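Omission of a single protein chain aside, the complex is shown with its protein chains in their original locations.
Presenting subunit A:
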Amino acid sequence: MPAPQCASCHAARAALRRPRSGQALCGACFCTAFEAEVLHTVLAGRLLPPGAVVAVGASGGKDSTVLAHVLRELTPRLGVSLRLVAVDEGIGGYRDAALAAGGGRRRAGTSRSPSWPTQTSSGAGRWTPTAGTGRSRACCTFCGVLRRRALEEGARLVGATHIVTGHNADDMAETVLMNFLRGDAGRLARGGGLGSRGEGGALPRCRPLQLASQKEVVLYAHFRRLDYFSEECVYAPEAFRGHARHLLKLLEAARPAQQQLGRAGLGPLTPPDQSFYLEIRNSGHLDTFWIGLPPNPSSVRSSPSPQ
């Protein structure tokens, strides 16, 4: 069957169907819509005020490449300036190759984290995930924590007032599911917003791509002909996130319609009777999963969920 016409310009053939609206758009109209949605996310959430100096966490991968490109398109509308910051954790064959691939095309301020007590690699200030324990599952547990710290320092080095990262909707859904599986009530309660104001002197952070699905991020990069680094970290197969990702992929395959992780949280009772709930929104139909006793539905607190 031939592809339908673009619902926006009515001139070109449609290249894709938007997951949420079902609208068929050509590549150019899709990219315009994608950028408009990111702009709306930033403006409606008041994430980046005019005059902000925005440090973009730029790994060279698909999400940060798209983030940097879209924000550069939007800087006139937002009245902000951008700085690229790349963190080098020292993961051989992954981060070094990514930075080499991206470094020639962009000017980036690179953050070197300070010496950690367990640092084993040579080179000033670099740490590796094999520090102390050798190659072990524990690598992934602290990799992200240390990278976020290094990103904070890199952002300060370039004089930034805000930090943005390229997390997309799929990443957020995986994170919610991971916290749910680990029973991490604290993180479940804190999550769900579009960013953090920055506590304890930390710079405010946000994720402008948070409402964009991973598929649309990749398609945007394709239609804008953006180059990015696409290899998997060598430690990724061992990371806990993979289980959450796998489960979400199975759920998507089982339900043909687009799926969105709605919200997760705590039931109204107090521990030890407290229960966790997880909502998965599936094109208008809402499934709620409970671990522990589900309370009387009328007593459930409602909280805003991602659009």
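FYI, contacts are C-beta pairs under 8 Å (C-beta built on N, C-alpha and C of every residue); 3 or more make two chains touch, one makes a residue touch a chain; residues count from 1.
One rule holds in what follows: contacts and distances are computed from a predicted model.
This complex has a chain not shown, and the name its UniProt record holds, of "Auxin-responsive protein", "Vacuolar protein-sorting-associated protein 36", "Ubiquitin-related modifier 1" or "NADH-ubiquinone oxidoreductase chain 5", is "Ubiquitin-related modifier 1".
Touching the chain that is not shown, out of A:21, A:75, A:141 or A:230: A:230 (per the contact rule at the top).
Seen across the whole complex, the unshown chain contacts subunit A at 1-4, 13-17, 24, 27, 59, 61-66, 166-168, 171, 214-215, 217-219, 222, 230-233, 236, 249-250, 252-253.
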